[in-house]
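Missing here is one protein chain; the remaining ones are kept as they sit in the complex.
Chain IDs A, B, C and D follow the sequence of writing; residue 1 opens each chain.
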Amino acid sequence: MQAEKKPQQQQNLLEIKGLKKYFPVGGGSFFKKDNTYVKAVDDVSFYVKQGETLGIVGESGCGKSTMGRAILQLQTPTEGEVLFEGQDISKFKPKQLRELRKDIQIIFQDPFGSLNQRMTVGAMLSEIVRVHRIVPRSEELTYVQKLLKDVGLNPEHYWRYPHEFSGGQRQRVSIARALAVQPKLIICDEAVSALDVSVQAQVLNLLQKLKRKYNLTYIFISHDLSVVKHISDRVGVMYLGKLVELSDKHGIYKEPQHPYTQALFSAIPDVSVQEKKERMMLKGDVPSPLNVPSGCRFHTRCPLATEQCKQEIPEFRETKDGHKVACHLV
Amino acid sequence: MRKLFLFALLLAFSFLMVACSSASSSTDGNDASEGDSDNQSEDSSSSNSESKDTLVIGLDDDPPQLDPHRSSAAVDRQTFQSLYNKLIDINENLELEPELATDWNISDDGLTYTLTLQEGVTFHDGTDFNAEAVKFNFERMLDPDFASPRASEVNLIEEVNVLGDYEVEIVLSEPFAPFLSVLTDRAGMMVSPTAVEELGDDFANQPVGTGPYEFVERVAQSKIELTRYEGYWREKPAIANVEIRPFPDANVRVTNLVSGELDLLNKIAFKDIEKLKEDPSITLLEKDALGYQGIHLNTEVEPFTNKNIRQAINLAIDREAITRVVFHGGAVPAVSAFAPSSWAAPDFEQPNADVEAAKALVEESGLTDVSFTLKINPKPEEEQMAQMMQAMLSEVGITMEIEMVEFGTMLDQLSTGDFEAVRLGWSGRTDPDGNAYRFFYTDAPNNYTNYSNPEVDGLLDEARTVSVQEERKAMYDQLSEILWDDAPYIFLYHERDYKAMKNYVKGFEHVADTMVRTESVYFE
Amino acid sequence: MEQATEANVKQKIPNPRVEMFKAMMGRFFQNKLAVLGGFFTFLLIFMAIFASVIVPHDPIEQNYSEIMMSPSADHWFGTDEIGRDIFSRVIYGAQVSLQAGLISVGIALAVGVPIGLISGYYRGFWDEFVIMRFTDAMLSFPPLVLALALAAVLGAGLENAMIAIGIVLTPNFIRLIRAEVIAHREREYVEAGKASGLRDWRIILIHILPNTLAPIMVQATLAIASAIISEASLSYLGLGTQPPDPSWGAMLADGQGYLSDAPWIALFPGIFIFITVLSINLFGDGIRDMLDPKLK
Amino acid sequence: MSEHSQLEVKNLHVGFQKKKTFTTILNGVDFSVEKGETLCIVGESGCGKSLTSLSVMGLLPKTGKVTEGQILFDGEDLTEKSQKQMSKIRGNDISMIFQEPMTSLNPVHTVGKQIAEVVQLHEKISKKKAMEKAVDMLKLVGIPSPEQRVYSYPHELSGGMRQRVMIAMALACNPKLLIADEPTTALDVTIQAQILDLMNSLKNDFDMSIVMITHDLGVVSEVADKVLVMYAGKVVEYSDVKSLFNNPQHPYTKGLIESIPKLTEETEELPIIPGSVPNPDNMPRGCRFATRCPHAQPTCFNEVPPLIETESNHKASCWMFDQRWEEIKKEGEAYASRKETAATTEPVRN
Partner (left out) sequence: MVSFILRRLGLMIVILFLVSIIIFSLVNVLPGDPALLVLGQEATPDQIEALRDEMGLNDPLIVQYFNWVVDVLQGDFGNSIRDNTAVTTILMQKIPVTLELTVLSFFFAILIAIPAGIISASRKGTAWDYSSTLFALSGVSVPPFFLGILFIFIFAVTLGWLPPSGYVPLTEDFGRSLLLMLMPALTIGIRLSAELTRMLRSSLLEVLQSDYIRTGYAKGLLEKSVVFGHALRNALIPVITVSGLQMATFLGGAVITETIFSVPGLGQLVVTSILTRDFPVVQGAVMFMAFAVILINFFVDILYSVLDPRIKLSGGTK
């Protein structure tokens, strides 16, 4: 798949080319290696511009989280390039990678699991600041407390343990941790999914605020379309390891082109009691990523599938200005 | 799940039923002593010997070998007495008696022994016992490839000549007075030549002799079963079967005797002497044995290069206390290699313990901070004794560490000289030579102490050539004096031998060689 | 939520650790049996440390006129077969047992923790094909047989027995720690650490290790209990503590012969092993509850 | 409508015994469900909505206890029934499905066996008949090739399928009331749509009442006839579904609806409810939402607001709808001017 060749009026901060991440399944026996793989991410390409928020949406198991980790090199990609500011970071050595961590950060879903329970918030944040020598030692405390303030916490929370915080507060700590190294890009992996609605709104607002304040770029991964739509400038839809549609958010929400995207939107219950719209109900379940359908991966559930869909893998191509779809029917 | 549970319950119940019923039957047997239908031999004191046809013997260890020419463990010999005959036997007074050899003649130069053999003897496999068989046996022991531990006892044999079917001549390379007594032990036991040729190394597991009982089956570390040999040349034994079971734990052995699982024990723990004497259902036979127990001091290493220290130890130890506390009177203090039962036992009495003299000797030695490590076998009695000696020696200013070492390791370290002091004794031989020569003659195989004294060597050599007992006794007396003074080996005590048996076991001949002779035993 | 509450916050600042500790203590003290176990454990440690002050007699002093005396005012637990005071010996025996427990587990920890950490964190060939297979092999020996063989190789004596027991315990710790590390390695906080650019050693030592301490501590306490039994077993078989030092196992082995005449020789050391091990186990259970609020 | 509701919960108080202290979580919950009606209980985590459903089922954990109030099912008070009596009702008259279809089925038994078990338990029929019934039920909930699927183990099914199995199990004895505790939370949207669809159609077929517990207002709008909004163990609003969405009354409900990002609207910043839910051990004496309420007055902190009917079939528990509201506001202003720096008592921890 060819890379994006869009004329760059704005600088591309990150560019992904043909990214693949396969996980081997089972070990096989001693004598032969098993050749089955879970193709968690299969040939995905996109770019992220400086200062924008790219939303990635998809159902569980579609590979969106794996993609986030692969971009960050937390999991080494099986194939493909990850260009950050023009450099292919998938070829980076451990030392370069550590340096890179200053530029790309991640916020995880689970506000309980992603904090070390045995460390105070302050110790955790200071450690990172110290390792990357962000500020001189003497200013460490002030710096970290300012960070805490930035994310809406109290400077005194410096001495607290994670278990003393509520879910929302913990997520704020996670955000502070990501911010501590003054990154350029933050990957938010289901960052608000575990939160209650009222807290989720607080955190979303915070993320928006910080983005403006520090001129951040986000890749926002979530299964919640409303949230993604709210926060993103552009949105990509993933299905079984593939990007099926990618466009700016108005394009994708107003005129979804891929049948899967359409079904996805149609499935969201509306928070209102307007007359119920006609639903596009998908049949069956998402196939196992262990053995993905031939041709278009969506053809098993697609109400419009044709013979061609079963045979040929549809190309991910631009249909309108900045709107890309992988579907034979568009 | 429920089904499984129920099944388990049922099983447990039936199991408990079995347990209860057998338990009650055994107690009944003990109390009321009628139990006519009882084939379990749980009888205690009396009567039902008619139904009982097996003598169950408890041994202190599992005999490793059933081949006398291969055997090196003392416990083996207990079984051999039933399976084999010796050429010559000894009686309760330690006098030689004919067994397979009805008569013997020694040439004047003491080199040629002519044996007349018993006629009409057959091995358990039917092979005839004759002069050829005797020749075969000695040659087997002398065969260097066979590596028999007997070799050292018979290595003076130059040739064995068959003079007739039942007459054989043995020629020695040099005079060896104790030779006849050697023939009363394993070297005199005759194995079947046919069986040996057939079985080779496996003979040890399927022994064939001429003895009163023949081999039936063996389960290692569990039991050895023997049955009466119907073709036995002498009067056949009264009891049909013999079962020999090893019980390394003395307590277990004794409890099994008391409860009636066993009829006879070859060895008891000394602490049980009083208890067994008092038990009305048990006969306890007591006899002075032939061995001695003590400590090998390595005279080539500090501090035992110093004679004063060796003597100090000799004097510091209160042998009375040890025999009383540890052995409950089942041992007598030792001052020489010859037990009271032996004709070679010295007449002189040595001081029991003299702490002051010992202290003086330590002073005299010029050594300070005298210390050494005593290696002992990990057995309760050894530990007790060692700890007592430790306390005694500390009183005279000698520090003794104790290290428990497995028997195998101990033998290894003894032979390589990797020790300071080792607590090890000798089970004893009928002839005094067997108790002294191998340990104290310069460079003799068991001279672990590295002791070398030309005077001692001379006495030992001479005592071998003289056959008059009185003359030999004088020599051994002198030897005992020298050894006490030089003290390369600290003689501690002579064990007495105890045979405990149910009081319905009769006819047991208790000989000082500590063997269990089953031939004469009967139930009453 | 964060505004308006500074007064509250300040009030509570100094004590988060104390509070956590208090909660843990609360959970511990809730378990009555554990408290009892802890009490006995500390009593035993106290006895072991101050043995020389407590005991009425010299533990190795022999008195041939007082052999196998039944318990009395002078000899609380009676005397043994060479006239030594059993109470004094039992108290001194606590030193041996506790030493054996602590040191052998210490050895196992010293070897097992680093190997487990590295093996679990890096996985790969060494982990899969060398370390794991080796622990598999070690674990397929019956533990006492292995300890016995090792003790026989090293020679009798308390030090060697402790080394042997330590070696036998080690694979368990390697496995436990490795499994914990693997579990934690997948946790998001470790990923977050990596994403923050922390070095491996820092993640292993500062982040993963403290989080695995709870199960390690529990396992270690229980291992101390089993090490005490193992030492006693080896001493029982003659491969542990050497005379005249009093070891409960050896005392029991000696006393076994006198069960019918002087049962106290065997019974008292036996009871002490039992109480010690039980106390430590109870204590360990308490620690488990204390460290893991979910379990109760 | 018959003489009594299918389910009527009156002034329900439920709490937990913790060591020496007793913490009351549910504090006077009232609602009723009519025959054939779907009631949604909605609220954020920790508001007590699941506890309400467990109380109805009599499945409170051992430390939990109903301290006050009544649960009337067909007019009979369930709180007075023994466990044995309750077990005859559970699975038969009242069924329940749970949030986690992954763990709510026993992994070691086939799904058929698990469905048949409930049938055999409540209807004296043979094993074979029960199995047949299981097949029928699987067919009913839309599981393909049910004859084979009865022999499947739960792990062989996808999440959506498992939730269908749970539904089949719950409906196997034609219950009068189905309690569904967050039945679609763990599922993907496309699957959620399928399950909601299924439930809606089955509700009509079985003519039963449904109590659905959820935190998702979208789901509420899909299925509910009536809605009960709970906050921190109390009912804050109880209404007809249309009325609730068109005209939410309670500040909490309003805040909740507004803080959800909408697909159809564009907002730069979401309206939010500040703060977080107070700790059950440290509840305000008065209105529990007072600590986060933009309109809160001193009275709100001290006095529990009654459930006030604001329009037909719409009640809200807020002083704003009381006649005294103007007075209360005045009092508050006076108070504020007296004590400028009055701090609220929001607890730090949750």
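FYI, contacts are C-beta pairs under 8 Å (C-beta built on N, C-alpha and C of every residue); 3 or more make two chains touch, one makes a residue touch a chain.
The structure displayed is predicted, hence computed values, not measured ones.
Looking at D:5, D:95 or D:317, the residue that reaches the missing chain in the full complex is D:95. From the options C:21, C:46 or C:134, the residue with contact to the chain not on display is C:134. Residue-wise, the contact with the chain that is not shown comes from D:83, picked out of D:83, D:204 or D:323.
Within the complete assembly, residues 1-2, 5, 8-9, 11-12, 15, 18-19, 21-23, 26-27, 30, 40, 64-66, 70, 72-73, 144-145, 147, 149, 151-153, 201-202, 204-205, 219-222, 245, 247-249, 251-252, 255-256, 259, 261, 406-409, 411-413, 415, 426, 438, 445-446 of chain B touch the chain that is not shown. Summarising the interface, chain D meets the missing chain with residues 57, 59, 83-84, 87-92, 95-96, 98, 100, 103-109, 117-118, 121-122, 153, 155, 166, 169.
Although one chain is hidden here, its contacts on chain C can still be listed: residues 33, 128-129, 132-134, 136-145, 148-150, 152-153, 155, 179, 225, 229, 232-233, 236-237, 249, 252-253, 256, 259-260, 263, 266-267, 270, 273-274, 277-278, 280-282, 285, 295.
The rule is simple: only the chains that are shown with their structure count from here on.
Rounded to whole angstrom units, the spacing between the C-alpha centres of chain B and chain C is 45. Annotation: 86 Å between the Cα-based centres of chain A and chain B. Centre-to-centre, using mean CA coordinates, chain C is 50 Å away from chain D. Among the residues of chain D, those in touch with two or more other chains are 274, 276, 348.
The set of chain B residues touching two or more other chains is empty.
Residues 59-60, 164-166, 168-169, 196-202, 204-205, 208, 223, 225-227, 229-231, 253, 263-273, 276, 279, 281-282, 285-286 of chain A are the ones that touch chain D when the two sit in their complex.
Put simply, chain A touches chain C in their complex at residues 69, 72, 74, 97-102, 105-106, 108-110, 113-120, 127-128, 131-132, 152-154, 156-157, 159-161, 164, 166, 168-169, 174, 177, 180-181.
Against chain A, in their complex, chain D makes its touches with residues 44-45, 158, 160-161, 188-194, 196-197, 215-219, 221-222, 241-242, 245-246, 255-257, 259-264, 267-274, 276, 348-350.
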